[in-house]
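A quick write-up on the structure given underneath.
With one protein chain held back, the other chains of the complex are shown just where they sit.
Chain lettering (A, B and C) follows the sequence in which the chains are written, and residue indices restart at 1 in each chain.
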Amino acid sequence: MVTDSVLTHLLRRGEYLTDGGALCLGGDCPHCLATVDGVAYVRTCQTPFRQRLSVQAHPAGDLPRLESRGERAPVPARTIHCDVVVIGQGPAGRRAAEEARTDGKHVVTLDSGDGQDAIGIYPGPLVVARTNDSMWQLYPRDEIIVATGAAEIQPVAPGNDLRGLVTARATTVLAAAGVTLGRVVAVGTPPEGVVATSVSGELVRFEPAAADPRRVGAVVLRDSLGTEHSHPCDTVSLGLGLTPRDALLRMARGMNVRGVGDVLLPPDVPPCPLDGTVCPCSGVTVEDLRSVHARGFCELDLVKRATLAGTGPCQGAACVPHIRAFLAAQGADLPTPFTARPVTRQLTLGEVAAGAHHVATPRTALDAEHRALGAHMERLGGWWRPWHYGDVEAEYTAVRTGVSICDVSTLGKMQVSGPDAVALLEHLYPVPISSLATGRSRYVLMLDERGYVADDGLVCRDGDTRFTLTFTSGGSTFAELWVRDWAESLKLDVRVMNQTMSLGAINVTGPRAKELLVRAGVTDPPGFLRHGTATVAGVPCRLFRLSFTGEVSFELHHAAADSVTLWQGLMRLGADLGVRPHGLEALMKLRLEMGHIIVGQDTDFDSTPRRLNHEWAVRLEKPSFVGRAAILRTNKLPLDRQLCMFEMDGNAPAEGATIWLGAEYVGDVTSSTWSPTLGRSVMLGWVRLQPGGNDEPDELPTKVSIDGQHARRVTRRSFDPEGIRARA
Amino acid sequence: MHAPERLHCTRIVATPTALDTAAWPGGAVVLRVAADEALVAAPVELDVVSDPHAIVEPETAFCGVWVEVEEALAFLERECDWELPTERPAFAQGAVAGLPVKLWFAADGDDRVLFVVPAPFVVDFVERWS
Amino acid sequence: MTIRRLRISCPHCGVRAVEEFVHGEIPTIPEGIVEPEARDLDRAFMHTNAEGVVVERWFHAFGCRRWLTLARDTRTNDIPDNRG
Partner (left out) sequence: MNEAVERLVDLRWPSQVKSAYDVVIIGGGGHGLATAYYLATRHGITNVAVIEKGYIGSGNSGRNTTIIRANYGIPEAVRFYQHSLEMYGRLEQETGRDVMHATKGLLWIAHSEAGVRQERARAEINTAFGSKTEYVDPKTIQDICPQLDMTGQGVWPIYGASYHPSGASARHDRVVWAYAEGAMRLGVHVHQRTAVTGFLRDGDRVVGVETTAGSIAAGVVVSAVGGHVTTLASMVGLRLPIRTHQLQAFVTNRYAQAFGPIVASSGLGVYASQPAKGEMLIGAEIDRAPAYAYDAGHSFLRSCAFRSIALLPFLRDLRVLRQWTGVCDMSADYSPIMGFTGVPNLLVTTGWGTWGFKAIPAGGEQMAELIATGRTPALIAPFALDRFANDRTMADRGSAGTH
């Protein structure tokens, strides 16, 4: 005897897991489904028996419960590149595999008898298979051979849900497995190697046994004269014809896939069903088919959708031949079966997830430093970043009154060099580039072709034909794609190196930032919006003088390998200056007091420079740059809304709070914070312009309400309006 | 697998011809990551390539670890869905364990594979290896 | 095998899964649209969205980080002239 399945093992002991129905033992029918080791809907005929396996019947008259057994070890995945995959190892499959091997091909075979089930053929082509210990992804170079054979047709007649009904092939298997069959009556093709009484005629019904109403006691057939004959029995063997298991072939149309053996058989069409259950999974009867047909559901897909026949665990294996026969009998052309979709053999989500990973979130070289300092880390802009170090107020105060450092390694950084570098940047940016002197930096918006702001950053000139560009953390990936695409499209002679990950960056900011840098060995710090090089605390750095916090700031770009040395050096040298790191939460507060926008947070999909009140960053007199035509076009239309700064007394409203002018909604808050320095809340938010009336132009509201509190729009920030601190 | 260590490399972006004809330091592993870009696992002089506009920069954002070929292939069978090169030595790059990984298969006789992983993903790489 | 749907052959790196790449469109503006502002509007928002073969760009984010250009049939995802 070969491997015993759970089903044969139980049947040998006279135990049933389900009500009944014609068992096929080929993995096609839904009559042996049970919960095995906590997984429901397992085909016990395909599950090798072993001791200590937990096998439970599904709840009688109800669906299995949704529950988890807790932890399970992840299922491993295997990828195999080969020449040929042969699915199915019956005689035809074995022969096909041998032939391919003889031709010197690297062949992988899948044998469902060994628990290797192909669940689908996907574009690639890719054959995915579930095996007993892992999930296989097979990439065949030459060919996929499908040798999945054919399934046996199920009986449709009253009583087809009794126990003791077995397909002809299954009868042979059960007899060989030592299952007691008793008196066997064979309808249709008789079982091989089993003593059975062959009977013929039209199948009328199965009758229960007197001793056990759940078991079959007789099968009734009608002869050609219309006379019914009852054949007492313990087991009915049903050889009603074959229907190819061709779902894999059908889902692989257009790929190099070939069927061999029984899978190519034309499907047998059973007689039109007259009575009884057609779809055991969804409980659809012949009467149901008649009913929906009479109501206008006349094609296969509509019958399926109306009755839900074919949508259960056997995916139509039991019912589709009969529904086709039914529809053909109503005068339709014999309909083609449903579209074949994966999965052709069921598997758990845990199995199908084998080999998958979450999208990894990168960490800066200072990640361990932040965690050691007790930082609360957050995913932001595509990176793990410190949100705070436990005391946002102290972090804020350090920047405003002393000195603080911040890990800004996530900023996009790129070098562009080459004869056409200036030409490229003139095209990409809405401000003049050629006039930028070496050693100087310029704030830039990056516009897309719709004239919308896609990102912002700096352009720094390092030489005649060499530039450093910076981008926001969230925008750097897009920026690389964007710059390379334009360089290639315009056929420009440039070299581009994305150094976002290569370089660490630490921002040293605060009224005492310069003092700290001098201690760290910088003799001549660059002036505002200038850059230079220096060795800082022993680490070679490029220094960029700018300001996002509103205080004197130096961004120190350096090799990622040196980040920890530089960070620790600054912390040590600045200890008596009260240096402490600040996280993003403090940074949000600091920049908002300055009214600086964050692209992505304060901007929207359709934020033009005009809507952002950033027209100063666009020089339309430049003859051409990306987005110029769109800005000229949209500037002709009236402005509808603008990003504005607001102030209000009392606590800061939640970001996303709505802004009202009386009872009218006029916009919402994109950024909001309490300003300790000003003693009130400051906000950025979108506001819709209001009709001016009497032919006056539309205007922005001045006094609005947010969260039920009065707020006022300010045209100029209250905190250091002249920007004196940053330039100090 | 040992923990990958930070590599001190040189990264060069230059015309493909300049990279094709460059005289690299003897014995250095040279990964040709793109037609116009090379990653050299050694310090390199600025004038190693003939392109006057080349960008030549020290590169410390990659970590590397040498792994015996058998262990490497077992890992790659689980975590890599593209076909590995069969010639030696060979360079290959693509998604491995969901991360952008570069592989250097050493010359015949040295049955080892160098895994090169961007440092920002090393924590994930080590987690996914185990 | 001739058809490897949505496995993309990167000329530098070799055949890889589509998930390693970022898709990029090449805008196509009908010649019939001549007025510059109308052409700009079309470039900004309209898509030919062809049911059939389109020439497009893919950026190999997990490999060489360069763009490649290929033709793909949007009805089947077949890539006829991409060796892979």
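In the analysis below, contacts are C-beta pairs under 8 Å (C-beta built on N, C-alpha and C of every residue); 3 or more make two chains touch, one makes a residue touch a chain.
In this text, all values refer to a predicted model and were calculated from it rather than measured experimentally.
K.L.:
Among the chains you can see, which ones touch the chain that has been omitted?
P.N.:
A, C
K.L.:
Thinking of the whole complex, not just what is shown, which of A:285, A:547 or A:673 touches the missing chain?
P.N.:
In the complete complex, the chain left out is touched by residue A:285.
K.L.:
Sort through A:67, A:621 or A:695 and give me the one touching the missing partner chain.
P.N.:
With A:67, A:621 or A:695 as choices, the missing chain is touched by A:67.
K.L.:
Determine which one of A:84, A:319 or A:657 touches the chain that has been left out.
P.N.:
Selected residue, touching the omitted chain: A:657.
K.L.:
Could you tell which one of A:177, A:269 or A:302 touches the chain left off the display?
P.N.:
If we include the chain that is not displayed, A:302 is the one touching it.
K.L.:
On chain A, where is the contact patch with the chain that was removed from view?
P.N.:
Per the touch rule, chain A residues meeting the hidden chain are 38-42, 59, 62-69, 72, 120, 122-124, 126, 128, 137, 251, 282-285, 287-288, 291-292, 295-297, 299, 301-302, 305-308, 311-313, 315, 339, 341-343, 346-350, 352-358, 378-380, 387, 585, 604-606, 608, 633-634, 637, 640, 654-658, 665, 668.
K.L.:
Touching the hidden chain in the full complex, which residues of chain C are there? Just list them.
P.N.:
Considering the whole complex, chain C reaches the absent chain at 5-6, 17-19, 22-23, 25, 30, 32, 41-42, 44-49, 51, 54, 56, 72, 74-77.
In this text, only the chains that are shown with their structure count from here on.
K.L.:
Is the number of contacting C-beta pairs greater for A-C or for B-C?
P.N.:
Contact tally favours A-C.
K.L.:
Compute the distance, rounded to whole Å, between the mean C-alpha positions of chain B and chain C.
P.N.:
28
K.L.:
Taking each chain's centre as its mean C-alpha position, how far apart are chain A and chain C in Å?
P.N.:
The answer is 21 Å.
K.L.:
Give the residues of chain B touching no fewer than two other chains, as numbers and ranges.
P.N.:
In chain B, the residues touching two or more other chains are 37, 81, 83.
K.L.:
Mind pulling the residue numbers of chain C that touch at least two other chains?
P.N.:
61, 65-66
K.L.:
So in the complex, which bits of chain C are touching chain B?
P.N.:
12-17, 19-20, 61-66
K.L.:
Which of the residues in chain B end up touching chain C in this complex?
P.N.:
33-35, 37, 81-83, 92-95, 100
K.L.:
Would you tell me which residues of chain B are touching chain A in their complex?
P.N.:
Interface residues on chain B, with respect to chain A: 6, 8, 11, 13-14, 36-37, 51, 53-55, 57-61, 77-81, 83, 97-99, 118-121, 123-124, 128.
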